[in-house]
Each structure stands twice: as structure tokens, then as C-alpha cells.
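Below: one structure in C-alpha cells.
A single protein chain has been removed from this complex, and every other one stays in its place.
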Amino acid sequence: MPAYRSTVLLCAGGGCISCGCLPVREAMEAELKRRNLADEVRVVQTGCVGSCDLGPVLIVYPDEVFYQKVSPGDVPKLVDEHFLKGRVFERLLVKSAETDNLIATQREFAFFNKQVKIVLENCGVIDPENIEEYVARGGYLALGQVISERTPEWVIEELKKSGLRGRGGAGFPAGTKWDFVRKAPGERKYVVCNADEGDPGAFMDRSVLEGDPHRVLEAMAIAGFAASADQGYIYVRAEYPLAIRRTRRAIQQAREAGFLGRNLFESSFSFDIDIRVGAGAFVCGEETALLASIEGKRGIPRPRPPFPAVSGLWGKPTLINNVETYACIVPIITRGGDWYASIGTEKSKGTKVFALAGKIRNTGLVEVPMGTTLREIVYDIGGGVPNGRKFKAAQTGGPSGGCIPAEHLDIPMDYESLAKVGSIVGSGGLIIMDEDSCMVDVAKFFMEFCTDESCGKCPPCRVGTRQIYGLLDKITKGEARIEDLHLLEELCGMVKESSLCGLGQTAPNPVLSTLRYFRDEYLEHIVDRRCPAKVCPSLIRYSIDEAACTGCSLCARNCPENTIFKVEDQKKYRIDPARCVKCGVCFDVCRFGAVVKS
Amino acid sequence: MKLSELQEWRERAARGISVRGEQKDWRIVVSMGTSGIAAGAREVMRALMDEIERQELENVEVALTGSLGMDDVEPVLRVERAGETIVYGNLDPDAARRIVTEHIRQGRKVERYVIGLPKEKE
Partner (left out) sequence: MDEIALHILDIAMNAVTAGARRLEIAVHEDHERDRLEVRVADDGKGMDAEQLRRVLEQFASDKSGRRHPIGLGLALLEQTAEACGGQMRVASRPGRGTEVAAWMRLSHVDRPPLGDLKDTVFALCVGAPDVDMALTYRRNGWTARFGSAAVRRELGPGQSLQSPVGLRAVRRALLGVPDS
């Protein structure tokens, strides 16, 4: 391989691809060729860098200069400035949230320098479609060493020492689970990777598969060695075509290199992996439903026990972990369980990847040690809430989780602390809400999701979630009475207690936790018939402040229902409240702040 | 594939992805005796390594030594290249970063901190 003066890492995660990074790559390569720089500067397409709101993103090594929102048209100027004149091209740099200063390098950018990357250490750094780059970073050495020099017991011992807990949501100790499968009687055993990431807003598993697929393959092979299984399956949803393509390619390359297949590292151990593509039902992230789906049956859960560790795929002992859990395995094997256990908190070890979204300046994937406070994530890494608004709450754990109000901003983000305030780490979705978010509306959103995704097997979930949704809908329409609030609480308790699987058992969580912290907001909807955040359409009305109205007629021209009319003999406009559909267009278009929401 | 074959492959591949400069021909020796430490040699060392890492310089070797016997101008370090030795003293982290950028990268001595060669006391 020739030595390059400089390397351009181009983020080709799903987010960046959808905002057009591939044309940027083409433009970059063409421009480098035109300037005779193609032998000096190499362009590498990587997995997700994490800062998805800034895409397309380029990082130029060795200086680690971070360019954001690059368009193909910017490329000639960028090449000219950076590679020919040796200057940073300032127009495409990120601005610091606090100081407005330009940030030149990735490590000056608080979004990156406060993170600790273990799971995502290769994402955004290597080319996921080239096994050579993974090998260069020590890839498959852990597998080789484990097979050649260690025993399965040693692997499980290290894993137990590490304190790693499953990252799929429940947080079950990984070492214990591996040990169960190892000790379960049976000739044939399986290793399964759950990549059926379904929580709205969570996309860490997709990013790992897109950005560093070999890391998951290597970990699954180690799991196969530890549990004496010879076949692995990755169950991934069809909505993740790029992850599927890159993982397939990785499997192919690993087979060719002899990291998957028969007699690995000249031992008697054989292991291979296949992909199973799911149709994207949320319930298939539940392990028993997932296993049914792999077997080719309808993806519905069944009661446990027996747990998959005893009777899983085709009734055989099956080790099932999610992508992020597997992504922690290789570092634990290479650097030792003690090292991993030294990161994080007493009971929650290691790091966790959160998908930061909502009302926050920097969105994207962030990896932090367990126990990092919510405040650090929101303000130091996320850059705070934009537009001068105030932080109201954060929703963790998606539709199975709960919200954390501002008074708990200093909560350490780990399994125990989140459980204490009625939420969960879950798969790591983290949605930030500001004063403009209505908590009843948020709860309704998640309940609608659960209603849609309920598989229908057990009545508490199938019927209960629909009833809960109906009540929330009544509340947001201002049609509910105070008794409905009690009924809502009772229903939530019933669904939680009696549902068959995790989907139903956790579905009421967003309602229960918003009720716990924002009960007043529910009461305002019910008693005062108003939505304090001014979100619920039935409870707000638009009007025009005649003192501020300049009579420009912009609102009237944009109103889809023609409900805005001119006041006779005056240059003022007025809204007919009886016919207003509350679409909010007038509010958005008015340049004088004369349209008032109340 | 054997484990040893993988290790060889890894070394070949690693050379491919690292962004390499010239030959490894610089050596920096930091004085890390009691007086150096008390005067801030550890922070100087840290700044030095951060800067080397930031600029991805692969042609610099850094070593520690006990006291160089120049306690009055600590923290002290020595930059060596092809038989030529420059000694810098009264350093702080900022000076260390400048030495990396100006001396190692651009080949200009940072005159302000040059204090000449250590006296041989034997």
C-alpha cells in the first residue's frame, strides 16, 4: 500500500448517505485527480461518525480537521484551500455552541472530545467494506488468541469479570448468560445476534453494522467458541439495507480470509454466520419472537421459561445478545475484564451508546461511560437546547422507557439510577424535549406506536394499549373527565402486570412516568381544557394581535381554509375561530409575530 | 489461517493505514528527576505527547531520564537528531507544543528556550 500524505474520511453512515455524501465523494475523487493529488490523498468511506445533523461530514487526517455540511460544489474550493494551500477551509467548519468560535479539529469539538469510544472506536475511522482495515486495527486477533491459547471457561470468566450487561434493554449480565448456554445440555447450539433495532430514534446497532461489521462477526465467533456452537445468525430488519449489504460483504470476506468456516485457526473449532432478514416488526426484537421469526414462523413471543439459553432456536440452547453487546466483546477479551470493569459505575460497567435526538443542538450517536450524568450529555456533548428554550425532560428507552424531568438532570445514566426515577437505559434512545413539548402528546405518540406494533397474541397488550391510546386521545382533545385519569392509571397497571412479553409489559411506561412527573399537565388538559405547551390542536386557538398586525395579508393568502378575513375599513386581519382547523400556517408565516397561539 | 499468519498480515496492513512521515530520526529526552517533576516536567511530557499525537508524527521517539543536572532551569528536555543535540529549559506545556511544531516539524529551533548543552560534571 502506498504511503499517503493525507487521508480523507468520508462518513457514509445512513444519515450522511441520505443527505448526499456519495456525490461529495465522487466530486472529491475527481477533484483530487484533476489536481494530481490522487496519489497523495486517499479518500476512505467510513461508517457513522455520530454527528448526523451535520452531514455530509469529512474528517481530514492527520490534522483531524472536521468539515460539516459539505456539498459537491464546495469540494474544488476545499481541495484548493486544504490540500494545495495547506489552510483550513473555514467556511465549512463547525461553530462552537458557547463561544461562536470556529472549531477546526475533531478533538476540539465538545461533541467528540467528551465521548469515550469503545463500541464505536472503529466507526468513522475504518472502511467497513475492507477487512484489511479491520485487521490493521488488530481485528480477529482476539478470536485467534482465544481459539489457540484459551479455553471457553477463560472467556466466560473474563466476561464475568468485566461486568458487561446486555445492551438490548434488560441489562442481564452477559457472562452469566454465556455460561448458561455453555452448561446447557445439548449437542447442537446456536449463537444469535439481535439486530432488530426497533425503538424509534435508536440507531446504534445499525451504525455498528454499517461502520464496523467485522467486530460483531468476531464477537459472535468468540461466543460460538465459548458456548460450543458452530452456527450463528444475525437477525436484521429489512429497513436496514446498507447494514445488511455491508454485513453480508463482511461475512464473505471473513470466510475468504478463514475467520469463519471450518477449522478456524487450524483448530477443531468451526463456526459460520448467516443473515436472516426480518420484516421490521417491533415485536421481533423480543427474543422469543425473534427466534420464531428466524425459524420461519410468525414472529410472536411465547412465555418464558424455558429461556432461549435452554431451549431456543429449533429447541436447542441458544445464546442471544444484541449488536452493541457483541461490540463490547473484543475489547474485553483483548484488554481484559478488569479493564472494562474499571469504566462506569459500581453496577453498570463500561460505556453506553445513546442516540441523541429531539430539541438539542448536536444530535447523533454518543458513547459515554455508564454513570455520565444526563446534564453532561445534554449540555457538554449535545450543546444544550437550542433557540434559548429550556430543557423540560428527556425520554430514555423509547416506547418502553420513561421520561426524566429537569429536576433529575444530574442523574447518572446507568441501569440502577434510571430505574430509580422510573425509566430505563433500554437500547439507548435519548430524546430531549423543551418547553414546547407536550408530555401528554409524547405519551400518546409512544402509545400509538405500541398499539401499531402489538402482535395481538395476548389481549392485555392488544386491547389494553388501544384503550390507553383512546384515553390519551380524549385527554388531548379536551374531552376527558377526571375519572378518566384514574381509569388510565388502572389500565396501565393491568397491561403492565398481565402482558405476555416485554412489549406489553413496558408499553405503559411512558404514560406512567409522564403521569409521575407531569401530572399537572394532564390535569390542565382535563380540568382547564388547555395544553400548556400549546401543542394539542383541539386545545389551542390562533388569533391575531391587531396592534401588531400590519395588514400585509400574508396569513390570509396562506390559510388553506380561507378563514382569515380583513376587518372592514381597517388594515387588519382576523381569524374566524369557528372555521379554523389549527394547522398553524398563519403562525409560521407571520413576520411580525402578530399571530398568537393561546 | 494460523495465528502467526494473522499477526503478519496485521503488521502489513497497519503500515498501510498509518499516515507516515519520514524516517524515525528525532529523539526527545525529557528530564524527569525530582526537581523536574516538581517544576512541571510531567505536564510538559503530556503536552509533548499530545502534540505528537495530534500531528500524527511517527518519526519521533520520546524517552525519560533522571535528572540532567540542570535543576535551576527545569523542566528540561533534549532534542537529538543525527548527532546534533539541543537542550531546552524553563519549559511549560505551551513551549513543549512549540518545540514539536517549530523544531521537529518545521526544523527551526525555538530560540527562546534554548539553554545549550548540559555541562559534564564528571
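Order of writing sets the labels: A and B. Residues in every chain begin at 1.
By definition in this document, a contact is a pair of C-beta atoms (placed from the backbone, for glycine too) under 8 Å apart; a residue touches a chain by one contact, two chains touch by 3 or more.
Nothing here was measured: the structure is a model prediction, and the numbers come from that model.
Residue A:Gly138 is the one among A:Gly20, A:Pro76, A:Gly138 or A:Pro200 that touches the chain missing from this view. Residues of subunit A that touch the chain left out of the display are 62, 116, 118, 121, 138, 141, 334-336, 338-339, 341-343, 346, 369.
Although one chain is not displayed, subunit B still touches it through residues 7, 10-11, 14-15, 18, 30, 32-35, 37-38, 42-43, 45-46, 49, 52-53, 56-58, 60-69, 121-122.
Everything below uses one rule, namely that only the chains that are shown with their structure count from here on.
The touching residues of subunit A, when paired with subunit B in their complex, are 1, 3-7, 61-64, 105, 107, 126, 132-133, 135-141, 144-145, 148, 257-259, 264-266. Residue ranges of subunit B in contact with subunit A, taken from their complex: 1-3, 6-7, 9-10, 13-17, 19-20, 54-56.
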